[in-house]
Each structure stands twice: as C-alpha cells, then as structure tokens.
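One protein chain is absent from this view; the other protein chains keep their places.
Let's turn to chain A:
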Amino acid sequence: MEAKTLLEIKNLKKYFEISQGMFKEKINVRAVDDISFSVREGETFALVGESGCGKSTTGRTILRLTDPTDGQIVFKGKNIEKLPYNQMRALRNRMQMVFQDPYASLNPKKTIRQILMEPLRVHNKFPREERLEKINNMLKIVGLSEEHLDRYPHEFSGGQRQRIGIARAVILQPDFIIADEPVSALDVSVQSQVINLMLDLQEEFGLTYLFISHDLSVIEHMTDRVAVMYLGKIVEVADTEELFANPRHPYTQALISAVPISHPDEEKERIILTGDVPSPANPPSGCSFHTRCPFAMDICRKVEPVSKEFSNGHKANCHLYTDSENKEEKEYAINHS
C-alpha cells in the first residue's frame, strides 16, 4: 500500500531580506522556516494556511522559481535545490505549475496555440507533426475545442483561462504538478468545474498534486493528505479524513471550526482566534502560535515544540502533546478551555 516517495522536502527555508536603509541592519522575513514533508507518488498533498503563511512561497521554492535559502528538495531521488537554471530547465517537463491568477499567468500577446505549443517546443516533446494533434486532444480534455486555437487569452472567461493554464501544465505529461490556489480567483460556480477537471486529469495521467489552498472545503473534497502551515512552519500533518475528524493542533482546530456549516441545524462550536498573525519578520519566541493560542502555557513562550507522531503519519507540533514536566498545567489548560 505504501507508495513511493516522489518529492521530499527537508528543512526547507526561504528568507527574504528587506533592506531598512543604508546603515541599518537588514531584516530577514522568514517566509518559509524550516519545513519538512514528503509527497508520495499519485497522491494529492495539500498545503493549507491563511494568507501570508508561506504556502505559495513553498510551492515556488520547490519549483525553483525562487531560490531556497537553505534545506533540501529531493525530487525522484535527486537533489534539485542547487541545480543551475539550465539543468533545472531539463527537469521541468516532469514538474509543472498551475498558477493562482489565470488573468496574469497567460501572456496577453500570445494565442492559445502559441501558449500550448511552447512547452512542447521547449522540451522537444512529440514529433513536430503530431504536436498540433496533441494540443487539440488536450483542449478537448479541458473542455475547449480547436476553434479556440487562434484566440487570445482576453477572449476567454476566468474559468476557461484557468483550464488553459491547466492544459499548459498537463500537456507535457509531468509526474508532479503544483497547483497554487488554482480556484481561488474563480467564481464558486466555476471552481467545482476546474477541481473536477483536475481530478479527472489525475486519474487519466497518474499525476501527483501539491495543492496549495486556504479553502478547507476544497481540500476536504480533493486531497489525500494535508499539511497545515502557520507563519512559515508546518504545525500539523495528517491524512485528510483524519485531520478533519480529529484535529490535534489548536490552530488546526480553529481553522476547521471556521468552515461554514452545510446545514443550519448542524451544531458546531466555533473557535475564534483573537489578535493578528505576527509578522514573519519578527516571529514570536517559542511556539509561533502562542500569541493567539487559547491553550498557551509558559513553556510555549520559551521552547519551540517538536513534532509528535500520533498514528499513521499524523503529526503535530504542539506542547500539549509532548512529554514534559508540567503535565498538570497542560491538563488544566485543556480542561478549562
């Protein structure tokens, strides 16, 4: 049952330097701060978190669209974190990306034919004569037709454009696709269309997805495993069902309680977090969530929690579950919450 690991991220860090002025010290914004996870072949792995938590940066760093500050990215057993641009280029037909904003990710001056031909030409995929046929097939799969070949992106709706973006990623028949909030810029009515298309494509081509989103209902619908990110760190990883049924980390619990209920009679307790997300330029000491955590204890302010495994790959980084001397305090915190 255990599938092969396709992508492994080890201690990945991405800091952005912000210059404060000529004679002042530079500030590091810790967009991604020491995260590790692995994606298995054929699964859909989700990164979830509120905006600004570093999930998009993680995706872009994995594809080397920005260079990582530190850490390892192992794709199909090969370290790619330091590959130069041109070597990385050769690998890109195995890993592709679907972007968040379909209005910005297609060159307005290129026709659909040019947009879809480019990846094939760059990677010299398929014989020249067959390429147009492949493009037509791909257009059909994403619900467009060859009539659209010579049109420009501005002649399409948002959902159509996003399907073109997906076609561009899938046409190279990659193993791995990073989808960076692929539906958040679309109308709700179109979202399900695009999501179902992505699921169909996964079945047809055996794709592995890294699905980046802040929308928990989408994630519950289409992913196999979830990593919850907060302030550049992963706070909890679990199978999707397990995570939604049994969230361990207080942040995950708060997130899940915020999903709108589907029926008015359904009873649900809403955990409301107070305060704002701290700045990643100046993260809090200890556990980065302690400033907003309803269960925060003394130890949370001082010591960063380590990962604790519960069952079958369900891990959370929280002092509530680590063994330490102040057990009574924890129980008190849980009972009186």
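Note that a contact is a pair of C-beta atoms (placed from the backbone, for glycine too) under 8 Å apart; a residue touches a chain by one contact, two chains touch by 3 or more; residues count from 1.
Everything below uses one rule, namely that contacts and distances are computed from a predicted model.
The unshown chain of the complex is recorded in UniProt as "ABC transporter permease", chosen from "Xanthine dehydrogenase", "ABC transporter permease", "Caa(3)-type oxidase" or "2,3-epoxybenzoyl-CoA dihydrolase". The chain that is not drawn here is touched, among residues A:63, A:80, A:183 or A:277, by A:63. Which of A:57, A:96, A:213 or A:240 touches the hidden chain is settled by the complete complex: it is A:96. The omitted chain makes contact with just one of the residues A:17, A:147 or A:265: A:147.
Annotation: of A:8, A:118, A:220 or A:242, A:118 touches the absent chain (contact as defined above). In the full complex, the hidden chain is touched by chain A at residues 60, 63, 65, 85-86, 89-90, 92-93, 96-97, 99-101, 104-110, 118-119, 122-123, 146-147, 149-151, 165, 168.
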